[in-house]
Every structure is written in structure tokens, then in C-alpha cells.
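One protein chain is absent from this view; the other protein chains keep their places.
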Amino acid sequence: MPSITKPLIPAVRRERNALGLTIRDYEGPMSTLCAGCGHDSTTAALVQALWQSNLEPHRVVKLSGIGCSSKTPTYFLRSAHGFNSVHGRMAPIATGANAANRDLLYLGISGDGDALSIGLGHLCHAVRRNVRMVYLIENNGVYGLTKGQFSPTADLGSLSHRGEHNLVPPIDPMLLGLSLGATFLARGFSGDKAHLVPILEAALAHRGFALVDVISPCVQFNNHAASTKSYAATRAHELHVTDLAVPHAPVTATIPTEGAVDVPMPGGGSVRLRALPADYDPTDRRSVSAFLHEHAGRGEVPTGLLFLDESVPDMHERSGSSRVPLNQLAFDELCPGADALDALQAAYR
Amino acid sequence: MPSITKPLIPAVRRERNALGLTIRDYEGPMSTLCAGCGHDSTTAALVQALWQSNLEPHRVVKLSGIGCSSKTPTYFLRSAHGFNSVHGRMAPIATGANAANRDLLYLGISGDGDALSIGLGHLCHAVRRNVRMVYLIENNGVYGLTKGQFSPTADLGSLSHRGEHNLVPPIDPMLLGLSLGATFLARGFSGDKAHLVPILEAALAHRGFALVDVISPCVQFNNHAASTKSYAATRAHELHVTDLAVPHAPVTATIPTEGAVDVPMPGGGSVRLRALPADYDPTDRRSVSAFLHEHAGRGEVPTGLLFLDESVPDMHERSGSSRVPLNQLAFDELCPGADALDALQAAYR
Amino acid sequence: MSAWAASIDERPAAPAPPERAPGVNDFSCTIATANGTGSASANALLVRAVFRMGVPVSGKNLLPSNIQGMPTWYEIRVNGDGHTARTGRCHLMAAMNAQTFPQDVAAVAPGGYVLYDATAVPSYRWERDDVGFLGVPLSLLVGEVSEDPRQRVLLRNVAYVGALSALLAVDPTVVAAALSERFAGRPELEQANQRAFELGFDHAESRVDCPLPFHVAPAHGTAGAVLMDGNTSTAIGCLYAGATVAAWYPITPSTSVMDRFGELCARYRRVPDVQPADALGGGPAGAGDLDTPAGQRDNYLIVQAEDELAAIGMVVGANWNGARAFTATSGPGLSLMGELLGLAYYAEIPAVVFDVQRSGPSTGMPTRTQQADLLEAAYASHGDTKHLLLFPADPKECFDFAVVAFDAAERFQTPVLVLSDFDIGMNDWVVPRLQWDDRFQPDRGRVLSRGDLASMERYFRYAPWDDEHVAARTLPGVDPKGAYFTRGSGHDSLGDYTEAPQRYQEVVDRLAAKHAAATGHLPEPLVEHHGGARVGVITLGSADAAVREAVEELAGRGVPVDYLRVRSFPFHAAVADFLRAHDRCIVVEQNRDGQLRSLLVAEAAAAPDRLGSVRCYGGLPVTVPDVVDGILLELGR
Partner (left out) sequence: MSAWAASIDERPAAPAPPERAPGVNDFSCTIATANGTGSASANALLVRAVFRMGVPVSGKNLLPSNIQGMPTWYEIRVNGDGHTARTGRCHLMAAMNAQTFPQDVAAVAPGGYVLYDATAVPSYRWERDDVGFLGVPLSLLVGEVSEDPRQRVLLRNVAYVGALSALLAVDPTVVAAALSERFAGRPELEQANQRAFELGFDHAESRVDCPLPFHVAPAHGTAGAVLMDGNTSTAIGCLYAGATVAAWYPITPSTSVMDRFGELCARYRRVPDVQPADALGGGPAGAGDLDTPAGQRDNYLIVQAEDELAAIGMVVGANWNGARAFTATSGPGLSLMGELLGLAYYAEIPAVVFDVQRSGPSTGMPTRTQQADLLEAAYASHGDTKHLLLFPADPKECFDFAVVAFDAAERFQTPVLVLSDFDIGMNDWVVPRLQWDDRFQPDRGRVLSRGDLASMERYFRYAPWDDEHVAARTLPGVDPKGAYFTRGSGHDSLGDYTEAPQRYQEVVDRLAAKHAAATGHLPEPLVEHHGGARVGVITLGSADAAVREAVEELAGRGVPVDYLRVRSFPFHAAVADFLRAHDRCIVVEQNRDGQLRSLLVAEAAAAPDRLGSVRCYGGLPVTVPDVVDGILLELGR
């Protein structure tokens, strides 16, 4: 459709990183998401962060579940293996992949539904295991791919495009992660690339499970209406066409170094994003918890590197598994052989 | 076996409660759990609390998943319906049952594996929905029924009876619940009935989702060894017989009003239980969180009514569903009838 | 190449059936657009207008699994005889998507026409001379009507409806009336839409010799019919069956079952608030009421669950507690429900599941159709587990079978799975108006009241049983005497835990007998004999339309065959009779593995060597030529 043009996500750059690669080498084919989708902006930030992190593209493994967000691994790192699995099960699949080869970088992309609804138990247990990977939640408060139901991060009382109220309070993945002993917790915003890229770089460098919550607005089914009234008012003029998905400019804003910014959302309402105070200490679990509870109570969304503990061993370190990736051990290192089998069977006579 | 005698759980009492019922009316058939199992003590406390709460036995619904703990609904409230379902899915089943009839009291019994491993996602979402029910976790740090694997509440580094170390940090269901907006959080100990009964009474009276964590030691497969060494030392004298389950006295202790008590566990090691300070405010989410994080850091287990918020509507209140239980609506209240069907179909012509 | 074009171009070469020339009230028209452009309502408008002119018509969505920007097609078939299946032919292409223009042109049958937006496709090498090209500057035309870019997109759609109406002799007053209804109370919107329609209509009429040789002529073929999709009628069925609890997790293409059910409930189940007789001290409900207008109460509760495991768990819990409860899902969701369906089977708890099938395996093609969950549904769960299945063929049966499903589930205290599919659920079908008999009373099965219990000495859950092998159940909270313990573990006929082989067997043997008895309460197969045919054709569900038409066509070509459509599982004796009565039967189904055929040999004792198989599983609803060719091939002709 000539009227719907989608940006080729990252701007063309000719610069080269330490591996001699340009940012093009980190890109993928064109996105089929809606024009303006926050997830595409997140992809762009990810491409930038991967490039800046000097990672060999083919040493990265992209994983996801199912959802608009989970489609995005198609749209970057053309020369990395990708695994678009089933809804909610990316964490176990990543855990298994990581078990097989500890030497690659595992980058999981999930949605708020994929991660916090159907996949919630798995996410929690991957946190506990400290599986070395980045687990990125592209958080838009809705089920985008199934057209606008509330996700577990939708605000209490918000209205869907179908006119229903959300009756359950949201999950804050950061607070949740903290309660489970997560070792890396950070939040960014798809519409502030300058703010997001360093967060992603830090996550890519983390030697454990890095949970990154990226506020990534859905421009079609956004439900973030702060006030029911304002939204209801809008609805009278609605066109009532369910399969109309109008191209939209991506939602952008700059998170100030101090204070907060209100970001208006496509469906009405807004989200208040706040940077961390200068004296914020991301290593003190208790004060981080107090800070998160305080801001949640105020309806604010703190952004930045919220918590970090680099001292915790990852899944392999904890269990003392081979430094040589398990998938690279030769068969004769694994099979004890005929004599051992005979000896072993002495106990069964 | 004459050598294995199990106590008929509650002591015989002839007193009558406000409904004119004796405590016998709240009992059930004899337990088939191991002699000394903490779960039986928890059952006894539950019987007491139900009796003291003057609840009509048949207006209570007992639900559970699968596990030794999940077997216990058989052993109390003979004249209540019980539903021993499948592993980890008690919360959804209770949610559905509650949806059908808001007028009964739903009492769910789960284990730490049932609730926090396979059932974790469901538990979290039931918390969010504030389904009106008691959700009791009989927490023993192990999978009792499958003979001693680590559960998600097992301490990091503890040793199993098979000699393996637990490699993942525990989930604290209280901290988890708090991060999800739970409205009632309390913890007791199966071995301190005087302390536990009032907690259970409060939970039964709560008008929302009451999450109760009961430390309920497994006398067969307890893994709570604080120190690997001490346990390893014990093992040398072990009889190495996997199907030997020796009768054991229940583990008891009195939680002091002030300070903490170290309770030695059957398998070695101990748990330090602490009462809440006199000035503890269970209604302030933030200070509760700080308190829990602090004690978790110290390796202590705070007990008592940890958090309470009675202002939150439950699932039915939130959605404005019929005050008359949905399962009691007459068919003619539900079926719009032939004329309405004709009228309705005008839009499909 | 586009998905849809592929369906035509890549079909394996088979002897082409003699093509009927299109004619009045007998042609097919395809509208090619992009996803997310709001064309669905415009397409529906056109179909509705044809329907209101009394002419049977069907519309099939060939959607991508995408929100915005991917090619999408809508196939309209107009057929005065009431045939609604896909023919695989396109006589008029409304090629509204520049991206797929070339292959859309290629897909038109010789002698057909292409309508295109002359504003959007200004320069095209008009490669075909066997089709007519009709350009209308649609975008330009609607430019005058609105400045709002969102609205312009929509108005262009209405404008192509205008042009198509002119070309196909669709009565503009019928369209105008439909538009008025649609935009009732929003005059500005209505005016804009009416204007866009006129502009398209007038432009086409003034430039082209209208109508085309094939077109619509008013008739009386849709009296007493409605135009409805199966997910809507399923939801109406659940409303009428008295379902009060629904739990679900969103999944294409089942989502609209719950959307519609919610809308219907908000309309028919919202009642003035009353104070109840409150057992536990019900207290100040409503304090947090967010969703229901003040002073009102909902006689239903819909829970969006965290996943399908939870959804079926909630359904089981609610049914156990005496509410009629259901869920709607599709293949991946069904795969997650196995364990709890097994529990419901063994513990004898009613449950109703609507599986709106899509193309598998795995995530497959979520917006494409298939009938490939049959084996999964029949045997869902480990151990000796079996389920009652219903196979509606169209939206009318979705409505009827929804009611049957709840009755059977409660009467037999077991899960009932209704297997619809994308084609039925998400496409508009012309079906007889849904009927309701106000004397209907639901079959709630054997549930004991306080009174019943009072007259009994003692109550046991699984004994005694009646001649349909059903034991009475009780509901929690009713009476202490009725209390029992429900379990998925080994139990005897009293409901007690057992590991004793005979007591265990007594229960599972009764379950098998109960299932067999349930057959009599499920819809019997539909059978049509064509005078002494030695060959029978068997199908199910949405394949019905194409297979029936194929059967007619075969008869016309001198190949008479009998016809049977199974409508439920376990199979009625009539199915085995039909199989025995024919030298050879051919099973037509929309899956790769011949799953219905497998069920027939395993459960209706069909002899495998006398059972042929035609399988269409590309994801688009089966076409008539597919069936005709397939059957002829199986017959070696």
C-alpha cells in the first residue's frame, strides 16, 4: 500500500566497530510489524547496541516465543541463528540451548503476554537459575498479535479498544525479578534510543540473567488510558473498524536526567517515565525494592539500570559443568566404553 | 504395622462452637501420611481454626493439587466437598469454582512444589485476581511425594538425602506475593499450633486471596541442612535404604513473642523462625518489603501476619457479577428466549 | 508470489472439470487488499447487500497472520442455487493492492474482469488481453469527501464497494440502507460513507457498460436465512444454553467467540442489582466494581486466564461447582489442555471446549483453516481417555451444537469438544435463521438436591448408576450428606481411593460404557442416498459445502455416490452401517494424515482397504474441483 510506508529500521551508517563490521551487518530483513510499532524502535536500539558491543553476529542466538514482539528476531542479525518457538516457552528453550553451548550469547525477546502471562512460571525459574542470557520484554500492556486484549502489565482500570476495563492490577517485572533474586534488572523506553542503547549494552555484557523491561508502545491497540472518561469521550468518534490499522509515527520522548516525562500514548492516556536519581545505588537490594515500591505507588515508571549483582554464578558455574561447550565434546569423551560397561554390570549380578 | 502408629490428628474435645458443632465435626478420616509429618500438624491446626471460625463444614470447599500436602484435604472436614486435582493447577480450579459460586469458602492446600514450581504462574495470577480463597502452602523445602527432590523453597546449597546440592536460590512466597499486590500474606509453623491457629483464622476471614506459608517439615526427606559439612558427616552412618520411612515425632517449637527460635530439622540443620516486632505494621507495603528483604538476607524466617490490605475488591466485586451465585441462577434468567433471538438476528440480515 | 495466487497457480495439475461459464447469480469475485486497511467491513457490506437481494452468497477471508500491511484476499461467491464452497475460480478481481497486482491479474479466469484503483496503479503493462480492465480513480474520488487520512483509507473501501455494486448490479438502495444502519446516530460518518459509495458507483456506471454479463439479480434465495459467522453463532449458542462462566486465553481464530459472548452477555445478562441471601456474609460487593454500570449486576463472569492450562482448569472448576462453563481455543491451546481434560474425563466433570481449528502443526498458519485436531481432540490426555466430539459444518450448527454440547457434557459428566474451524468461525455464511424453542429446558444431568439426598440413606459419588451408566453428582455447599472427594487418582465406585484392580476397572469400564451410551444423545450423521450407488463419500464439518456440490457434480458426470457427513464422535451405528453398505467409501477431509479416516477404522470398524481418502490441507477452504478431482482419482477415473 503506498499509503503505508515503514522505515527501514536503522539509519545507514558506514562506521565500523572493533570487529570491522558496519551496523548493516547487524540488521535483518524489513519488519512486517505495523508502521510506528514500538517494537521496531526497540529492534533499532538493539541493532545499535549489538554493533557497539562488538559481538560477532553469528555467535549470538536469537530466541523468542509468539507475539508481535516475538516476531522481531526476524528483523535483526541476519547471520545469527534464530528460534521463534511457541508462546511462553522461550525461557526453557533458551535454558536448554545455553546448557548445550555456554559459549554463545543468548538474546531472548518476549512480549508482556508471552513473558508474564503464559510464560510467567518459566521466567521466574530462569531468573532463579541465573541462566546467562538477555531476556528482553517488549512491554506494551497488550496482546498485540491477538488484537488488543489486556496483558499482565496493563494498568488497573484501563480501557481496551473494545471498551472493556482491565480488572486486575499489573505485574511489575522489575519488582517481581527483585523478589526472586534476579541479578540484572533494567528498564528502558523504545522511544528514547539514546537512553535505551546503553541499557542494552549493559545487559549484553552481564554474566547472568539480564532482565530488561522495555516500554514499547503498540500503536494499534494501546490501552494505556489513564482516565476512563477521557478515553470514553474519544470513543464516540471512533470509526469502529476492527481491521483498520493506521500507520502511526513511533512514540518518542526523551527521559530527562532528572525528573520525569509524561509520554502520551496512541490510545489516549500517558505513561510517566522517570530517570534514576544521581545517588541511586543499584546494588542494594533493599533500597532498590523500597524505591520501586514507592514509585509504583505514585504511578511512575522508573527507568535505567535498576539492579545489578555481578557476584552470582550462572547456571553452568553453579553446577561446575565443562568449560568446553557440552555440544562440542567428542563421543569418546562421553561414552565409557565396553570395558566400563562390563565392570559396571558387576553390581547387577 | 504395629511399630508405626499415627496420631488421630486432633485431640478429642467436647466443646461446641457457635454452630453447636464439636471439633470432631471438622475432622476427617485418618491420615496416610508418614507419622510425624508436618502436614498432619498443619491439618490439626486447620481443623481447630475452622472450628473456631464457626464455619459450616459443608459450606467449605477443599481443593488441592498433587503432593503429600495435596493429599491432606482428605483428612479433615469429612462433610465438605473436596477436589484433589492435578499437579500445580489448584489455583485455576479454585478460581473457576469460586466464579460459579461466590458464597462458599474456598480452602486450597498446596505444597511448595505444587505452588511454586509447576503451579507458580497460576498462583501469581490468582494473587492478581484477588480470588477470595485461602491458599495454604505446606512448605517443606522438598518434593515429599516423589521422594525428596529440591522444591523451589529449598535453601541454596542444601543437601538432598541423595547427596546432591541445591543449586538455585529459594523463592520466598511472601516476598513474591508482595511484589504482585497480594492482599493477605502470613506465615506460620506446623509445629507451633498456638501461633498457627490465629493466622489460619485470619486467613479464613479475609475477603480476598489469603496466601499462607506454613513451614511444615517433611520428616522423611528434609533437606534443610544449613551446613553441608554437618550433613555429610551424618551420611556416613546412613542406612542407605531408600524405602525406609521411619516414624518420627512431629517437629515442634514455640515461636517466642520476641526474638527468634532455631528449630532443628529432621535431616539436620535448622530453621530460624522469628516473630514480628511489636510495632510491626502489616499494612504498609514498603516497610513490609524492607522487613522481608532484611530478614531474608539474615537467613531468618519471619512468621505472623506479614501483610494485609482489606480494601481491595475480590474477583467478583471487581467485575460486578451477580450477588446470587452464578450456579444458582434459573435458566429463564439466563436464556433470552425466542423473541430475543429473532430480534438479535435482525443485525445478521 | 502471494499466498493466494499460489493456491491457484501451484495446485497440482489435475484434469480440469468442465468450467461453467459465469452467469447471473453465479460467479465469483475476489477483493485483494492489504491487511489493516479496514477492508473487512466494506467487503461484508457488499456481501450483505447481495444477501439482502435474496441471493445466496459466501465470503471467505484469506488472511495473513499479521496486523498491518500484508496482502489479504476476500473471495465472494454468488450462487443462486445456494452453493457456497470455493470454486477456485475468479471472474472479477477487485485488485486493490498494488503489491500483489500482477499476480492478482494473473488469477482471473479468461473472460473475467479486473477492477483497479486507477490512482494507485497508474502504469501497468496490461499483459492479458483475455480479461477486461476497469480502472476507477478511487483514492482520488474520495479525496473530496474527507481530509482525515484514516478515514480516507476506509472511504476508498466503500468506494470500491460502490464500483463493484455498479458492475454487479447490486442494488444501491440496499447498500445505502445498510450504511444507514451501520452509522446510525453518527450522521457525519454516514454521509461521508454514502458519498463515497455513490462516487464509486457513479464513476463505474458512467464509464463501463454496467452490469457485467455475470451479475446479481434479485431473488428469493435467502428468505429465512441469516448471514453470520460461526464464532458469533457459537457465542449465541452459549448464551442460550445458559453458560454463566467462561474462561479463555486469546488465540486466533477462536478469539471472537469470547468477544461476541462478552458483548451478548453485556446486553442480555446485565440485570438490576439485588441483595442476595448471603451465606458467608457477602458484604459490600461493588466497592471495586469497574466494569458494570452502577446498580447493575452481571449474570455471568468471563475470566481471561493466564494460559490455556488455567482456562480449562477454571472451566473444570466451575462445572464441578454447577455452573455451565466453557472455553474457546485453537490447536496450540488444545495441546495445553490435555492433562486437565483427562482429569475431567476420569473424575466425571462436565466441560465444554470450542476448538476453532487452524492450520498446524505447531503454530502453523494461524489464519488458515484445517480439520487436523481430530485425533488430538478424540484422545486428549494420556491413559485410556476419550472425549465426546461434535463437528458442526456451518454457523447454524455451531449454534445448535453449542446447546447440545452443554447438555451432553452435563448429562454424561464429561468433556465435550466442539470442533469448528477458521472457515466456519471467521467467515460469513448464509444459514437458516437460528431457531429457539421457548419450551427448551437444559439437561442438567443427574444432580442431587437437598431433598434427593434427604431420601437417601447414604450418598456415594460413583454408584449406583443409571442405564446410561451415569452416577448422580452433588454440588458443594448444598448438603453435608452430599459431600464427596473428587480425585483424578484411582477410585472405586464409592469414590474412595483405590488401587485394587477390580474396583479400579469397574469405574473405567463404566466410563467406556457411558461414552458409548452418550452417542445416542449426539447429532446423528446426515446421510443422502443417490439410488443404489456403490460408492459412498464421507466427510465432516466445513468440508460439507464443497463435498455436497462435488457429489452433485459427480452425479451430473455420471458418477453417482452416496453421501454421509459425521457430526459427532463416538460414531453412531449409522456410520458403520453406511460403511458396510458400500463397496468403497472415500473420506474427504482437510488434513494431511486422514485423521477422520483413522478414527473410522479404529472406532467404526471400517475396513481400511475399502476406504479411500481425499485430503486437502493447504490451509484454504477446500474447493469443489479439489473434491471432484480427488474422488475421481481415488476411483481411478
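Think of it as A, B and C in the order they're written, each chain with its own count starting at 1.
Basically, a contact is a pair of C-beta atoms (placed from the backbone, for glycine too) under 8 Å apart; a residue touches a chain by one contact, two chains touch by 3 or more.
Values in this document were obtained by computation on a predicted structure and should not be read as measured data.
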| item | value |
| --- | --- |
| Sole residue of C:G143, C:G445 or C:G490 that reaches the chain not shown, by the stated touch rule | C:G490 |
| Among C:C210, C:V271 or C:L375, residue touching the chain not depicted | C:L375 |
| Contact set of chain C toward the excluded chain (per top definition) | 1-3, 6-7, 10-11, 64-65, 331-332, 334-336, 338-339, 342-343, 345-347, 357, 359-368, 370, 372-373, 375-376, 379-386, 487-490, 498-505, 508-509, 512, 591-593, 595, 597-598, 601-603, 605-609, 617-620 |
| Hidden partner interface residues of chain B, rising order | 1-4, 6, 32-35, 66, 68, 86-88, 117-118, 120, 143-147, 149-150, 152, 156-157, 162, 164-165, 167, 220, 239, 241-247 |
| Those residues of chain A which, in the complete complex, touch the missing chain | 57-59, 61, 63, 73-74, 78-86, 89, 91-105, 121-122, 124-125, 129, 207, 312-313, 315-327, 329, 331, 333-338, 340-342, 344-345, 348-349 |
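The criterion applied here is as follows: only the chains that are shown with their structure count from here on.
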| item | value |
| --- | --- |
| Mean-CA-position distance for chain C and chain B (Å) | 43 |
| Between chain C and chain A, distance of the C-alpha-averaged centres to the nearest whole Å | 35 |
| Cα-centroid distance, chain A relative to chain B, in whole angstrom | 33 |
| Residue list for chain B, restricted to those that touch at least two other chains | 121-122, 124-125, 129, 315, 318-319 |
| Contacts with 2+ other chains: residues of chain C | 290-291, 306-307 |
